[in-house]
Each structure stands twice: as structure tokens, then as C-alpha cells.
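One protein chain omitted, others in place.
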Amino acid sequence: MEIFLIIFAVLTVASALIAVATTKKAVSILAAGVMGLFASIVFIFLAAPDVAMTEAAIGSGLTTFIFFFALNRVKSDRAQGGADD
Amino acid sequence: MIKKALAVLLLAQLCTILFSFLSVYQEPTSLNAVSSHYIHNEPKELGAANAVTAVVVTYRGLDTLGEVTILFAASVVVGLLMFLHKNESAPRRDGSELLKTGASLLFPLILLFGAYVFINGHLSPGGGFQGGAIIASALMLTILANPNRHVGHGFFWAIESISGFVFVLLGIAGLVLAGGFLDSRVLPPGTFGHVASAGLIPVIYIFVGLKVGAELSSVVLSLHGKSEGGVQHHD
Amino acid sequence: MTSTIAMTTGILLVLIGLFAILTQKDLIRIIVGFSIFDIGVHVIMISIGYISDATAPIIENLSQLGQSYVDPVPQALVLTAIVIGLGISAFMLTFAVFMFKKRGSLDINSFRDLKW
Partner (left out) sequence: MEMTGAILLLLASIVFLVSALGLVRMPDVYNRIQTSTKATTLGTILAMAAVAFLHPDWTPKLALVVLFILLTNPISSHVVARAAYFKRVKLSDRTVEDQLKDKLEG
């Protein structure tokens, strides 16, 4: 049983590292979302199904989308500014 | 570069401190007094099968009230700042026919699932926060399928205010009719393990779910930008 | 053992998140670092409440009460903390977009108002 927990813990830390180390912002946001999913599996191993559900729905679902909406606003403005110059 | 080196040094120190705490940490073998009281007396006192729900709604109900207040403040500020800066982005590419049909087919099903999650919060894992997040994600599916459609905020603000008001009223009802603020023993506990049991807990959690769902939906709508204040697109 | 592994994961996530907050230049990446930090703290809090061979705090029938359960209080706290984390992330992202509209950049080195 513990070997599975170790596998998911390593995957969580690895996706967090990818989120910090990558140069593309979109990849960083996606890796943070994937890290939320793996962390919710870690919560299941810690006998916390409530927290796992919340983390999967909010931490990896809604947060990723909110980040992408913000990124989209920044990007569309940058494209417009470039056209005006 | 020197900034990065300083950061690494600081984090190394923090790492040493945290791991030295970890090396002396011993896993407890039994629950402490408070948690043991919650677990062992809660089924007879309140009748909720899910102890986490009982803690969130009744024993630590004031925490939940403060939490939804913070979320309300956050969603108000997000809406305000996004209203001050009207987004004038070009109309986005419409979703395909398959996505639109699928979204309109799935929208009521996801809403139903969210309602199921928060109505069954006192029996199984789940509850108001999860159900609210699921409702907000149903809304997100429709705005991703129709990115140029105008969705008003007013409906969500109405639901948010009404459910917040009812939440506080239920808390005061607990204060008047039972032991304290947000006490759920206003209604009889009922049969253990049935949907209509645990006194007021399912009712309170339904309103928490509606409130959280409306707040998260309005945050998503504000950040998406095609809401009130943005450019009006006629379909 | 299980709680030690989980706590190590949480501490590593906290360190990675703090590293990102301290060293990144871009506002959105700093907020990503914040959300990593957030999840790390949640993992640590949940693993403090864990007890070996205990089940989740969901009581199936009243005759099972003698069984050992994990601590429900940290789980309830983390439940609210996750939702607050989403609110705070949305708030910070809104400020990032606001700053971008004012200054035309997300790089923190281009905000010089408080420097002299």
C-alpha cells in the first residue's frame, strides 16, 4: 500500500517541479492543475475523501480555468497593443 | 543572480527546520479529546453519518460563515475590478455544433449531480463546497461552448444574497430554538443514515452550496469577461 | 510511516512553492507558486490528523462506533481553506490583470513605484 503512496507523492512533487521549471506559462498552469489531481489522490491515501473531492473539483478544476481566463485576458490585450503600435 | 542564491540559502534553512520537526514527529495512536468527542457523541447528538460535515456545519459553523464571507468579499472585489476595466477583446471563435449540443445536454445533468452532492453531504463524502464547485463548472461548460454569449450577473447575485440571508436566519433559529448559533437540533434527528435526517444539517448545507456555487460562478464570469460591462455582442 | 511520507511531500511542495514565489519574475508564475504552496500546507495539515489503520470519519452504522477513525477537525479546516485559496487566487489574478492594464507588463522588475 505504501509503495502506491510513494509513487503518487513522487508524481506530485515532480509535477510541481515542472510547474516551476518550465519556460511556458501555459505548461506551468497545466502542471499545477495536474499536481492538484495527484495531491487529491494523496488525500485519499490519508483517509480524507471529502478533501480529495474538494481538491479535485476546486484545486485542479476551477483554479486551472481561472488562471487560463486571466492569461487569456493578458494575451488578448498584448495582441491588441501590438496591432496599435 | 545573488537574489536567487539568497533565496536558495533561505529555503535551505527552512528545509532544515522543517525536516528536524519531521524527524521528531510521532504519529498519534488515538484521537485527542475534542475530536474523540466529535466522533463518538456526534451520531447520537446530531445524527449525521459524515463527521466532517457535522464539524463544518454545526460544531465549527462560525468558521463556515466567515469562510463564505471571505469568498463573498473576494468575488465582489473581482467583479468590481473587472467592471472598472472593460474588456474589449475581439469576438472569439464559436464552439462547434457538437460541443454546443453536448453542453446544453450536459448542463442540467451536471446541475443535478451538484445538487445530489450537496443534498447527500451528511451521508457520504461531499457537501456544499464540492456541490457549489460542480455547479460553477457546469456554468463554465456553457460559457466555453458559447464564448460570445452575454450572461448577466444579476441572477447569481440574487441567489447569493438570498441563500446567504437564509443561512444566517437558520443560524439564528438555532440560537433561539436550540443550544446555540447554527445548532442543527431545531428539527428532530430522524433515522440515522436516511436523507431526511440529521436535523437542520442538510438544509444548511443546501444553502451553503447555493451560496458557494453562485459566488464561484460570478468569479468565473467576471474573469471570463463577457459579462455586464463588457462589449455587448448580438448573436 | 504513511503520515511521514505525506508530510515529506507537503514540505517539499511548500519549499518548491516558496522558491517560485521568491525567484520568479512573472506575476502569473508567482501566483502558480502560491497555489503550489497552498496545496503543500493542505497536505501537511491532513497528514497531522492521520492515524495508522484508521478509516475515514464516515460512520456507516451506529454499532461501529468503537472502530478508530482519523481526525475530522483538520479535514474540515482544509475543506474551507481550499475554497478560500480559490478566492484568493482569483483575487490575485484580478490584480495581476489590473496591473497589466495599467503598466502593460507582468514583469515585477518593471513596477518601480515603491523603489527609490
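Each chain gets a letter, A, B and C, in the order it is written, and its residues are counted from 1.
Here is the rule we use: a contact is a pair of C-beta atoms (placed from the backbone, for glycine too) under 8 Å apart; a residue touches a chain by one contact, two chains touch by 3 or more.
This one's a predicted model, so the numbers in the text were calculated from it and none came from an experiment.
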item	value
Touch partners, limited to displayed chains, of the chain removed from view	B
Touching residue (missing chain; options B:S96, B:S161 or B:T191)	B:S96
Which of B:I2, B:L105, B:V176 or B:A196 contacts the chain that the document leaves out	B:L105
Touch list for chain B against the chain that is not drawn	93, 95-96, 98-99, 102, 105-106, 109
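Quick note on the criterion: only the chains that are shown with their structure count from here on.
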item	value
Contact-richer chain pair [A-B vs B-C]	B-C
Between chain C and chain A, distance of the C-alpha-averaged centres to the nearest whole Å	11
Chain A and chain B: spacing of chain centres that average the CA atoms, whole Å	19
Euclidean distance of C-alpha centroids - chain B vs chain C, Å	16
Junction residues of chain B, two or more chains touched	50, 52, 125, 127, 129, 133, 216, 219, 223
In chain A, residues with contacts to at least two other chains	49-50, 54, 58, 62, 66, 70, 73, 77
Parts of chain B lying in touch with chain C, wherever the complex brings them together	3-4, 7-8, 10-11, 14-15, 18-19, 22, 25, 27-32, 34-35, 38-40, 43-44, 49-52, 54-56, 60, 63-64, 67, 70-71, 74-75, 77-78, 81-82, 85, 124-125, 127, 129, 133, 192-193, 212, 215-216, 219, 222-223
Residues of chain A touching chain B in the complex	49-50, 52-54, 57-58, 61-62, 65-66, 69-70, 73, 76-77, 80
Complex contact set, residues of chain C against chain B	3-4, 7-8, 11, 14-15, 18-19, 22-23, 49-52, 56-62, 65, 68-69, 71-73, 75-77, 79-80, 82-84, 86-88, 90-91, 93-95, 97-98, 101
